[in-house]
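I have a structure here, written as structure tokens, and I will follow up with some questions on it.
Missing here: one protein chain of the complex. Every other protein chain is in place.
Naming follows writing order (A, B, C, D, E, F and G), and every chain is counted from residue 1.
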Amino acid sequence: MKQIFAKPQSMTDKVSHYCPGCTHGIAHRLVGETIDELGIADRTIGVASVGCSVLAYEYFDVDFQQASHGRAPAVATGIKRVHPESIVFTYQGDGDLASIGTAEAIHAAMRGENITIIFINNAIYGMTGGQMAPTTLLGQQTTTTPEGRRFEEMGAPIRMAEMLATLDGAAYVARFSLHDIPNITKAKRAIKKSFQYQLEGKGFTIVELLSTCPTNWGMSPNESLEWVQTDMMKVYPLGEFKTPEEGEKK
Amino acid sequence: MKQIFAKPQSMTDKVSHYCPGCTHGIAHRLVGETIDELGIADRTIGVASVGCSVLAYEYFDVDFQQASHGRAPAVATGIKRVHPESIVFTYQGDGDLASIGTAEAIHAAMRGENITIIFINNAIYGMTGGQMAPTTLLGQQTTTTPEGRRFEEMGAPIRMAEMLATLDGAAYVARFSLHDIPNITKAKRAIKKSFQYQLEGKGFTIVELLSTCPTNWGMSPNESLEWVQTDMMKVYPLGEFKTPEEGEKK
Amino acid sequence: MTYEILIAGFGGQGVMSMGMLLTYAGMLEGKYVSWIPSYGPEQRGGTANCAVVISDEEIGSPVVTEPTIAVIMNLPSLDKFEPTVSSGGKIFVNSSLIAKDVSRSDLLITKVPANDIAGELGADRIANMVMLGAVLAETRVVSEESIIESLKAVLPPHRHNLIPLNRDALERGKALVLAKE
Amino acid sequence: MTYEILIAGFGGQGVMSMGMLLTYAGMLEGKYVSWIPSYGPEQRGGTANCAVVISDEEIGSPVVTEPTIAVIMNLPSLDKFEPTVSSGGKIFVNSSLIAKDVSRSDLLITKVPANDIAGELGADRIANMVMLGAVLAETRVVSEESIIESLKAVLPPHRHNLIPLNRDALERGKALVLAKE
Amino acid sequence: MDKRVVFDENRCKGCELCVPVCPVDIIFIADRINKLGYHPATVTEQDKCISCMMCAKICPDLVIEVFKPEKKVAG
Amino acid sequence: MDKRVVFDENRCKGCELCVPVCPVDIIFIADRINKLGYHPATVTEQDKCISCMMCAKICPDLVIEVFKPEKKVAG
Amino acid sequence: MANETVLMKGNEVIGEAAVRAGCRYFFGYPITPQNELPAYMAKRLPEVQGVFVQAESETAAINMVYGASGAGARVMTSSSSPGISLKQEGISYLAGAELPAVIVNMMRGGPGLGTIQPSQSDYFQATKGGGHGDYNMVVLAPASVQELADLTMDAFDIADKYRNPVMVLGDGVLGQMMEPVAFKERQSAEFVKDWATTGKQGRSKPNLINSLYLDPEKSAEHNEELHAKYMTMAKNEVRYEVKNLEDAEVVLVAYGMMARITSSVMNKAREKGMKVGLIRPISVWPFPDEAFEMALPQAKAFLTVEMSKGQMVEDVRLAVNGRAPVYFYGRTGGVIPSPQEVMEQLEAVYAKVQGGEA
Partner (left out) sequence: MANETVLMKGNEVIGEAAVRAGCRYFFGYPITPQNELPAYMAKRLPEVQGVFVQAESETAAINMVYGASGAGARVMTSSSSPGISLKQEGISYLAGAELPAVIVNMMRGGPGLGTIQPSQSDYFQATKGGGHGDYNMVVLAPASVQELADLTMDAFDIADKYRNPVMVLGDGVLGQMMEPVAFKERQSAEFVKDWATTGKQGRSKPNLINSLYLDPEKSAEHNEELHAKYMTMAKNEVRYEVKNLEDAEVVLVAYGMMARITSSVMNKAREKGMKVGLIRPISVWPFPDEAFEMALPQAKAFLTVEMSKGQMVEDVRLAVNGRAPVYFYGRTGGVIPSPQEVMEQLEAVYAKVQGGEA
């Protein structure tokens, strides 16, 4: 028998603290596979953010910094400027990146920092128990929108990928999803591309990933995958919004 | 003789502290004219930001709050939520709005806050003596880019209007210029529109205005107007990027 | 009399609500009461515990460091809290999930196969109420009636249909202890 | 000997560089020196002043609150600083822009039509050097040679062609004082 | 016969994501409770497994390893 | 004749923005220095002014007021 | 719920107390261990025509508070340690512009991301000025869920009375614990906010909310006025509880949750016949110096206990000013000193005092 699927080597053996069925775990694995395939574990430096993925450093066998809430792109900037030859990636949630860390994400992109951001959009604050995120859908109930998010009071979901694609400094901007195998495969391809572009010095790359939060959505893990497809994808179209080859797509 | 041009009534008599030929003064007047024409001086609340326009409250005869650097949209949010019937506008520079205040501007837009932002883009930090702004052009010399802004280190200018236009919460997003009379006239029309939309409860409105900083650009006031036309407008196209009627334009 | 109660288990085992019901019931009975939760980093799963004080006197410290009653729903909690129980205290162990024995000899030990009994009642989630029944029977910290009253107050009206099931679970736990006696 | 010098005027009148040249010259002459600028909120225009201390001893306070020498380039500065000058001190007034007289009688007053003379030299911007010439002649705080040396050090090489003009301006200011004597 | 899918049971959180993706429908949730307190997913009918890796690719917790019989070169 | 353009001289900062926009080229910078320390812009040939408001519209400092002769209604 | 006793979580009690004190605006950002408070407000405020806004960050939240307060509203924000650090500039602005607001800090262990467990290690930040410039604010430190209710209500009145921010300084345990609480009926004075920016509404002079004073003399004057106000606050707003000071030879000093535990220890010590008293500062700024004057004639030593490495103890030393030794015991990082530990410390100090060592 030949092993055809195994835990990536760049990942540790620790059982994650993520809830059952949370797709954070899938995103982790895709990053791990990418690091393995590109053979860059020895020169990769990860930046963990504050959110459910705060302990990401426990799961990757590469150097890591734990950043303050929202500031991972600034921390990554500091690292990359000191070690331009290293591969630096941040792993951030939507509260972290699209709310408190909006400025840091946008300005890292504006500067064309040669880093990669893995952006987990689960339309909610997972770690703090299910508050509204800027990415929360209209009508979606959270602990801070108990009647569902209403446009009149809290506006409409922010689309980070589309926004970042307007910046000349951004080289690669894509959004994919983790809700089924074909999409996971595409997500993996995008993550690998983003790291590859970084290796080539192309500049700022970001992959937004639609992800689940069964716990705070109040759904089973399988219902959650379904909801990504039926509801989230309507608001968050998938695809590449900007590539170094072609520039912004519309 | 009939007076056909006079200081707007909603403005005070104080001589401004702006440098000779700085177009901040023109923007002030256009706002004053708008307040006069809409007859809203009694219910307008301005929010001054930190930048050369920090003393804006000295020049308008309306209630004012002075906000901390970059946070004017948050302050305006606080005011508007308490007095939804009032007309609330912020007046912010590009350091204030496009750098430190990026998140506050974007999230006010995302929420669809029913406020108006007058955004003075002069491609530099005026008040602090001419540092690079996120809007500084490539090659432009500033005290913090003594050799000119280089893409490799500091990326490319941020286009706030284009970025904000991607948000569903934003109702009206426009960019005009103050460098000659026809453009001043268009700018005035846009400012008035933005206030009018606010009166109609249409939501978030912003008018970006290309403006000069003769002092820190190291040019005469008239050369500065010229530079807006020849250099800035290439990077910052003028026009309406989103209107409540038609949505985002491209 | 002051009861210092510690309840610990996996997140999702109803550890917190056991504590809340005791607290509420204590209040209904005119006692001084306090409840303090403690969570791990996990939103779901992981360990969780809560500390309840029910007393005839005003409560100084609501923090429980040496419980007089310990209710242990899973193995990691046994390992963590067994050593802290006050000598002469009572320890309740969910024997459905914990094979290991309590090693201390200065405690009154009650083993409750809470999940098994709950399974028999057709509702895994009710294991905590089975356990609670046993605790009430053994300690009499509050009455069963007060617990039922508390349930009524805590559950939203459209969930009141669950009360009979909860009562059954309490009874089964109680019966276990009484049988032992 | 300690000179405490205050120089004040509109932004753009070269007030700061007058102070810097004095400071640099003092250093070249082996004195203890310090220079402190003070600006209004305006980037251009508005008022500006600087405080220079030149001393044979180590400088305690570099802040000048009671100047022994005051160089006044515009009217608002006269109003603001005339009262602060140390009794027996020397005050220099740019009479091109200041019509008003100095009212104190305990000061040595020197009026210098700095802008007019600069105009005669064909360079409005050089008014500060005319004034400086007068100050040097009257106070001898540093030598003219040291000022010229300082100019060489402070100006970038491609501006050294301006040195003769500056020297002329200094001379004109000096001549004014010497003529008075 | 060697196993084609190996579930590291004590990592499993019983989320059931792997269950519906299996094209041959052999993954089920066991009655037992694992060290983490969950009912783990498992496969007993190893011979039916086609080594498609679907389960492994959707599993968020690195529970599953997949194997494929080596091709026996004829001769 | 009444003035068509009135320059509030002590507000003027001598920036010269008004100078090139005047279609009839009557605005010039005076030799004198005003209260603010600037050479103010000014107009002496009031009769040439066509009340076009260009100068007022570009002036950042609210220096300029513009007047227009009332139309005398015939009769 | 008027005056009836209910069982509620501390964080929710703050919310209900605020609403009953007339607070209608809440701007906040999620952080453990205070999330129950914004969640409560999100549900509760719309019922009373109030507004809840989840801000994009703590920085934005405190500036929304600035805007709303400047517009004349009773307004509140809450967070926990790292989030409160992000509000420091805003707090300094509120003080500088003389704006009333209530800021809640349910402290967790630091420094940095630290832990979500309870702590008292932001005492210095709260009382000495975590923000820049000379300013002070009344800082109230409740020790029970009932006091959370009472002091939150007081906080709004104090804020409006002095036009100054007020902080409610709790910890993670206090916020998440449940205890019975009765909301007291109370009348708060009417505050006329004729300085608020409401739009001129016919006023001849526009109102201005501002903290900028470019002229140093004006700036100094403004600071003198502020200082005079702080001194008035320092005189009027001192709150504390003392127990058994009459004959206490050793006086325990603790605030908040720690005072509960310390009080238990004191009772046990008394049972053993030890002459032990307790000072519990309720306002930690202004610090209750006068309580120490009451204790000092008899007291031979003080033992300060905190969930920190020693912060309030400096204020204790300043109050005692060398007249008796001041000892300290503290735990950090989310560990709450147990009654047993505190008793050990107390016994050691007591022994020294008895031995004439202290």
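In this section, a residue touches a chain if its C-beta (ideal position, glycine included) is under 8 Å from a C-beta of that chain, and two chains touch if they have at least 3 such contacts.
Since the structure is predicted, the reported quantities are computational estimates derived from the model, not experimental observations.
**Student:** In the full assembly, spell out which visible chains the left-out chain is touching.
**Tutor:** Within the full complex, the chain left out of view touches A, B, D, G.
**Student:** Which of A:A74, A:A187 or A:M232 touches the chain that is not shown?
**Tutor:** A:A74
**Student:** Quickly run down the residues of chain A that touch the omitted chain.
**Tutor:** These residues of chain A touch the chain that is not shown: 41-45, 47, 54-55, 57, 60-68, 71, 74-83, 86-87, 103-104, 106-107, 111.
**Student:** Extract the touching residues of chain D with respect to the undisplayed chain.
**Tutor:** Its contact residues with the unshown chain are 20, 23-24, 27, 33-39, 41, 59-63, 65-66.
**Student:** In terms of residues, what is the contact footprint of the unshown chain on chain G?
**Tutor:** Against the missing chain, chain G presents residues 59, 81-82, 84-86, 88-89, 92-97, 107, 109-117, 119, 121-122, 124-125, 128-135, 210-224, 226-227, 308-309, 311, 314, 317-318, 320-323, 331-335.
Going forward, only the chains that are shown with their structure count from here on.
**Student:** Work out which chains are contact partners of both chain B and chain G.
**Tutor:** Common contact partners of chain B and chain G, which must touch each of the two, are A.
**Student:** Between chain F and chain G, which partner chains are common?
**Tutor:** The common neighbours are B.
**Student:** What whole-number Å value describes the gap between the mean CA coordinates of chain B and chain D?
**Tutor:** 40
**Student:** Could you please state the distance in Å, as a whole number, between where the Cα atoms of chain D are centred and where those of chain E are centred?
**Tutor:** 87
**Student:** Two or more other chains in contact with one residue: find those residues in chain F.
**Tutor:** 13, 36, 38
**Student:** Hey, what residues on chain A touch two or more of the other chains?
**Tutor:** 18-20, 54, 99-100, 102, 127, 129, 134, 153-154
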